[in-house]
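With one protein chain removed, the remaining protein chains of the complex are shown where they sit.
Coming up: chain A.
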Amino acid sequence: PHSSQPPVSTAYSAAPPPSYTQAPPPPVSSAPSQPPPPSGPAASQQYYGSPPPPSQQPFNSSLPPTSQQQFTSSSVPPPPSQQTLPPSSYSGPVPPPSQAPAPPVSLPQPAFAAGPPPTAPVSFPPRAPPPSSQPGSFPPPGPPPTSAPSCQYPGPMPPQQQPPPSQPFPYHSGPPPPRAQMPPTSMAQSNHLPPGPQGPPGPPGPLQQPPSQPGMPAGYPPQQNGAFGQVRGPQPGYAGPYPGQPNYGAPAPAPAPAPPAQKRLDPDAIPSPIQVIEDDKAKSTEPFTTGVRGQAPPLVTTTFQVKDQGNASPRFVRCTAYNMPCTADMAKQSQVPLAAVVKPLATLPPDETPPYLVDHGEGGPIRCNRCKAYMCPYMQFIEGGRRFQCGFCSCVTEVPPHYFQHLDHTGKRVDCYDRPELSLGSYEFLATVDYCKNNKLPQPPAFIFLIDVSYNAVKSGMVNIVCQELKTLLDYLPRENPEMESAVRVGFVTYNKVLHFYNVKSSLAQPQMLVVSDVSDMFVPLLDGFLVNVNESRLVIESLLDQIPEMFADTRETETVFGPVIQAGLEALKAADCAGKLFVFHTSLPIAEAPGKLKNREDKKLIGTDKEKSLFQPQVGFYNTLAKECVAQGCCVDLFLFPNQYVDVATLGVVPVSTGGSVYKYTYFQAQSDQERFLNDLRRDVQKLVGFDAVMRVRTSTGIRATDFFGSFFMSNTTDVELAGLDCDKAITVEFKHDDKLSEETGALMQCAVLYTSCSGQRRLRIHNMAVNCCSQLADLYRNCETDTIINFFSKYAFRGVLNNPTKAVRDTLVNQCAQILACYRKNCASPSSAGQLILPECMKLLPVYLNCVLKSDVLLPGADVSLDDRAYLRQLISCMDVAETHVFFYPRLLPLVRPRTQHRSLLDEEGRLFVCFMWAAASKRKGSCCICSFTSSACCQPVHYYQHCSVQPDENKSA
């Protein structure tokens, strides 16, 4: 156990890097060592023998490796995409892994200690230990205990078992369950207690029988056995397509053989993300219709068309599970998070209809009297259509006369299909004045550009670029109707230690500069002439943008302020009585005397300590207060950073993150090389559709409740998500918890209503309805969940966790939960299999791989060269990502680049392809797909700079 901890860390650190690097050179012999990092995750995904353990944290490193190795070999064929893995997997690896396991069994600890190499092998055995936990699990709570699965392993089990008992303790005692094996333990925690008692039975007996019995007794036996038996049937069915799939079917059998079997694990049977993605693509040829409750949509990587037939499109809402457990106990047992990722204003492809706008007249949208849910397909009309019963709270409400309609023989309203709110999953209501701030219809929003003109900003070329670009960009302000002129007004401010506002009123021949030096008590010096219509003031604005770079060309001012800058924008919006967005272009740590002044607190020594979390927290409370004010005014802040040194992103980002804004960061910005990247971001940021002053409320049917929210927003109470700005790229992850039993008949309903002001100044409500099934069998849950969404939830959960917990604890929690999920599956849903066998549900077969990626992200496990700012930046970046984005972010796509020039042959593989890892990175969210395209289609495209995680050196990359 002791060793286990170290291994964990070592494994990780060692593993990841090596994996990448090593990967290419597919070291046959050293397979074990190689397996660890990169491939590890991938490999682990497959149900590899050790599956359960892999899920567990420590193991990850170790386990993955093993799996990787094996997988790699197996995956090799398909996975060309996974560079590292394939190689490693080949020849060498396979054997070693198998061997490894064996030894590990005996020397589990050493193995761990050893670290990477052994890990792979070790992992397996160790996992066996988990089994120990299994027993525990069974007992009371933890049927889910992942450990159960491990038990299955024949060989390893025994030896491990013994250790296991001890292990559990460690876990219990210490959150930091050192054991790599422990993974289960963590889960076990709940289970653990039980394990104690059961422990004994578990270990020995369990091995073979355990699966069935232990679980069974717990109370869900029927599921397991019954379901499982049957499940099996289905599983194989699933499996069909992938080589990996076989796992289910195959693994079970395989395990039986015991350790040796592991060795022989068929590499082809290992799940590969690429394969899964490809397969899903192949499967999804039909448009996806949302009419069927509980149906999981195609993966985010698949291109498909959606037809709204009563539930929100997966582009708006994706759930972790489309079949929710009926009871809280089941949910707890499975540990599968119940969450939805909502992207309320998502952009739809051109072939899909955007949500219809419904106007219910002066009375406003029709709502349930009690829970205030909005009219939707879940409302049941009764009494001939005179009343309707709410699908969420069952309250009966009178239908207002103007909305009355007769029912047909099926009890449906005759006009059902004429009304979007009765037939569609997503639509919009026109809000009345009651839904507006101060009961006043909103003014059109405003965009304010606040440009740092201190020495660094001017010297790096940023000021010049921004000013030049704005001249054209201002013609592309967001508008709902492309024919119309944008209603958005614009204003300009430059600043260093003081602020300069500009009067660009159309009647002026020249812009006027108004200097405000009183930064301690910010105010807006003018109203009329500050926010203007672009077309009316075009000449003055252009003149201004031409002159700004000149005016400050010789500036020697190096100090900047930041708090007052946002205050200025906020005050301007307040004065104009409108909502809006601030675009702040900022370069340095604000050290000038002013509110919100910051100190340089970069201290790398804190990394890895319990104080590490403080680095993610803002250093002053000022910005939290300011953010609150911004939200109240509907003032969204987008921050573009051009730092040459530490700027304290964790603090500067508070306002953007709380107001639904974005942070962009261009470290060491150089006009020549970074211009394109920055401009792409800027263009998209300015043009994208955005709503303001938004409030999101998630209502659910009885039995579940939205309990937690993740994203860029502010919450002043526990139910309302307030977003000063909400653009089409922002997603909010909502976690649900049971507060009662759900019924399989009615399923679980949720309605996400977003009240916002459109960019034309119209107050609207966007409604997304989602109904999912409920199940009393855990197998149904596992059959209808979505790993990508789960990862989205996990990552947001973990990245928020680092604010208050040591990163290590956060990592451990993740690993434990994953292990528990899989353990629960093994115990309750899978048919008995060998103790060393990792059993992965079809829908979650990539879970371990992906989770490993999360664990190795710079936030949770920073490399030596990752700055604090980068971590803080990434942490905030993730918070508003949707599923597709987290998917690419955590599992970067690796694309073959057609050989450009021969002299770089050294970089090329034998097929003449240069492997380039594309990292979905910092700045340009949307650019991801574009860049990939250009890589695949053209070899001479502009090199991408996201080489943070690339295995190819940047320079070489560029030369390509």
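Assume a residue touches a chain if its C-beta (ideal position, glycine included) is under 8 Å from a C-beta of that chain, and two chains touch if they have at least 3 such contacts; residues count from 1.
As a convention for this text, contacts and distances are computed from a predicted model.
**Q** Hey, which one's the missing chain according to UniProt: "Protein transport protein SEC23", "Chloride channel protein", "ribose-phosphate diphosphokinase" or "Pleckstrin homology domain-containing family J member 1"?
**A** Missing chain, per its UniProt entry: "Protein transport protein SEC23".
**Q** Per the definition of touch given earlier, which of A:298, A:444, A:511 or A:747 contacts the omitted chain?
**A** Going through A:298, A:444, A:511 or A:747 one by one, A:511 is the residue touching the chain not shown.
**Q** For the full complex, which residue in A:398, A:475, A:528 or A:676 touches the chain that was left out?
**A** A:528
**Q** Which of A:427, A:501, A:825 or A:873 touches the chain that is not shown?
**A** For the chain that is not drawn, the touching residue is A:501.
**Q** Extract the touching residues of chain A with respect to the undisplayed chain.
**A** Answer for chain A: residues 498, 501-502, 505, 508-518, 521, 523, 525-529, 544, 547, 550-551, 575 touch the chain left out.
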